[in-house]
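Removed from the display is one protein chain of the complex; every other protein chain stays in position.
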Amino acid sequence: MSDGNQPPASLKVVGTRPIRPDGVDKVTGRAQFGADFHLPGMLTGRIKRSPHAHARIVKIDISAAEKRPGVKAVVTGADLDVGAGGDIEAGEHAAAMKDVAANCLASGKVFYQGHAVAAVAATSPEIAAEALDLIEVTYEVLPHVVDVDEAMAPGAPVLHDDMFTKGVTPKPTKASNVAQKHVMGRGDVAGAFAAAEVVVEGRYTTAAVHQGYIEPHACVAAWGADGQSTIWCSSQGQFLVRAMTARILNLPLSDIKVIPAEIGGGFGGKTTVYLEPVALALSRKCGRPVKLVMSREEVFLASGPTSGSSMDIRLAATKDGKITAAEMTLRYQAGAFAGSPVNLGCMTAFACYDVENLALVGYDVVSNRPKVAAYRAPGAPMAAFAVESAIDDLARKLKMDPIDLRILNAVKDGAKTVYGATVRYSAFIETLEAVKAHPHYKAKLGPGQARGVAAGFWFNIGGESSAAVHVDEDGGATVVSSNPDIGGSRASMAMMAAETLGLPIERVRCTVADTTSIGFSGSTGGSRVTFATGMAVVEAAQKVVADLRRRAAQTWECDIAHVEWKDGVATCLDPSKDAKPLSLKALAGKSAKTGGPIAAEVSLNAQGAAAGYGVHVCDLEIDPETGRTTILRYTAAQDVGRAIHPAYVEGQLQGGAAQGVGWALNEEYVYNSNGLLDNASFLDYRMPVASDLPMIDTILVEAKPNPRHPYGAKGVGEVPIVPPLAAVANAISAIVGQRMTSLPLSPAKVLAAMGGG
Amino acid sequence: MVRVVSISSRVRDLTGGLDNFEVDARSVRELLRTLEARFPGLGQLVETEMSLAIDGEIHQDAMMEQLGPAAEVVLIPRISGG
Partner (left out) sequence: MSRTVVNAVVNGEPVEFLAGGGQSLLDALRDELRLTGSKEGCGTGDCGACSVIVDGRLVCACLMLAPEAEGKRIETIEGLADNGHLHPLQHQFLEHAALQCGFCTPGLLMASKALLDRNPDPTETEVRYWLAGNICRCTGYDKVVRAVMDAAADLRQEGKSK
């Protein structure tokens, strides 16, 4: 449902719910995803992976594999050439390319079970599998550590002997697993706690969870004899794949063309490379196209996930419920290489609230797990789990309504966040109020049932994007987008172009271009596409409209100031001319006579993204026999600016809520004492299925469109995964009668807390 | 004078502990140049790994952005997303 704020009547396309332009391809099986490409002479690639959690590679002998008939190429880490490395902007932060390369194919050491050590390309899957067995790797097994707190403890096995904690003065002299310490804060925290009327505190932990996209990573790479290569792959950014592959193999960017396939989900997990440099290295060795596709087990072992965490939190408040101070320590698993999103955890933790005195410390900690990748609102859900649980404690202690307590402490426009931004265009309070007014929040609970409430924040970003608008000779238009369409963005791009041009949506189509066919763009991530690439689309369409007006003026021999463009038609306002209106179709059909083809391309670096706020409400009950939680009712409300295509915005809220419910209840990486993953399959890594969930009601709060976007859009994709962890946990805690602090709240854990089991 | 505030301990490593100081600069480009001259490595760090909140609005790669005479620039870790 909407919050009742109607879009301006002048909008004809924005705010409607047309069928997406790529819809039929996706319901008929015609859409081409990463593993669907096939080229003549194509070989099957396979990757040999470490069976150990932590080991030194003493020797890799590939000779027997190379001799096997049908094996065309074998590569190891020695075939990569990342040189000085450097960073490339990706996922949640700049990616250190030396680490990305060493993650694609190990160099010297393996840091987790499943770490890639070698790869083969062969004429059949069977031969490729045999060849893997013929590669002999000699390991010196090392002690391992998978738990974040254990990895920080003195005496823990150290993964990287050149890792000296950054952000600590003076610089440490001893290597450790703490890659970086982040400190942020303001005010007099100690003083505020000394004067506090109420204090709540807790220690919280969350498990590592996987993005869980259904499409495993897949690519085809074809090396050309002239050094020019083509890569077909499923990713969140064709330009990112090009940049990373080029860097890892030391190739010029212009010699690599990356053609984006349809992408079967990413959620941040496809903002890096695992396969593409390896496939291209194999293809370079044998001159034939090579396809590499991960199995689901490989996806779990060697891609993603996001950090597990351990956190301590304390809140100080007045007895009226005003939070006066907070302190929090966050420890996030980075996996095998530095780069957990703990800094984003620190920045987002209290972004919803106006707290004068804050002290946050974050630790980025490596351990023998796969290198984390970005996952929807990276770093925020875990921090929000702790913060929103603590606020729930405060509400209970003060016997306050949890929404009233949040309204009392909510940020308003003009407030200064701890990370330096000033809050603007925010509708957090309106979102809280919308939830309070919703029938769900007023509905009576049945016996044994409880309701949890929690809020969440994400920055949303802008950044570099390119787009083109081509007017076809018959007066329709094609939008060329630079971003893979992961959740319906072709629809929103086409809609914004149609709105600007004054065309019906059916007359505008949208394509996603390869790296040679459109200007550079950042990845599909950070909830930036509708905002930033949308801005490029609108600016390109505006250029086209300006050009159409010029052409009409030229046709009528009147001043361009006298040409009005409305609903796809140019009208002459010069009363001295007897000029019939010119439609887009008429102008397009005669484009040759007014200067040639009508098209515009815009590349920009979008600034002014507005943050988003979400509030979720969850009703649930627990089976006292088994400890199993059943979600009975769920409502997700969000400050969305303006929804371009409301159905796909609702879909983002519903999908994020479902992922968050999985994170709260069931999903986790389970390691055994040997540091090996015990649940690398969809059977044992339990993601929500249809029978686990009720309908998920949505409230799109459109009270504050973002004035920095031509149609008011704010990013919407990431916020919805932030509140569910605590929304679920708060309700479970209410039933169990004690604060549940450790995710996932699996049946066994809940049953134990209830005194059963 | 532009007031520079940092919330990143990486910055503190290079400024000898300072996280709030003034710099004379009229644009982001000039600011980075000045930071690099005063604290070797900082201009580079900010350019490659950080975003700027200029008077409360977050900017990425905003080298051309002009800074007012009393501007506040907060150095923050780069924000992206999934």
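By written order: A and B. Residues from 1 in each chain.
One rule holds for everything that comes next: a residue touches a chain if its C-beta (ideal position, glycine included) is under 8 Å from a C-beta of that chain, and two chains touch if they have at least 3 such contacts.
Model, not experiment: these values are computed from the prediction.
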Among the chains presented, those that the missing one touches: A
Residue among A:77, A:216 or A:420 that touches the chain left out of view: A:216
Which residue of A:32, A:318, A:422 or A:517 touches the chain not shown here: A:32
Options A:79, A:99, A:147 or A:262, residue touching the unrepresented chain: A:262
Residue among A:487, A:534 or A:675 that touches the chain left out of view: A:487
Interface with the unshown chain - residue positions in chain A: 17, 19-20, 22-33, 35-36, 38, 124, 126, 211-216, 262-267, 293, 295-296, 486-488, 645, 647-648, 650-652, 654-659, 681-683, 687-693, 695-696
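The working rule: only the chains that are shown with their structure count from here on.
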Distance from chain B to chain A - Cα centre to Cα centre, in angstrom: 26
Chain A to chain B touching residues, read off their complex: 87, 89-94, 166-169, 171, 180-184, 211, 266-269, 271, 343-344, 347, 374-378, 416, 418-422, 424, 458-464, 525-528, 605, 607-609, 715, 718
Chain A partner contacts - residues on chain B that touch it in the complex: 5, 7-10, 12-13, 17, 48-49, 53, 55-62, 74-82
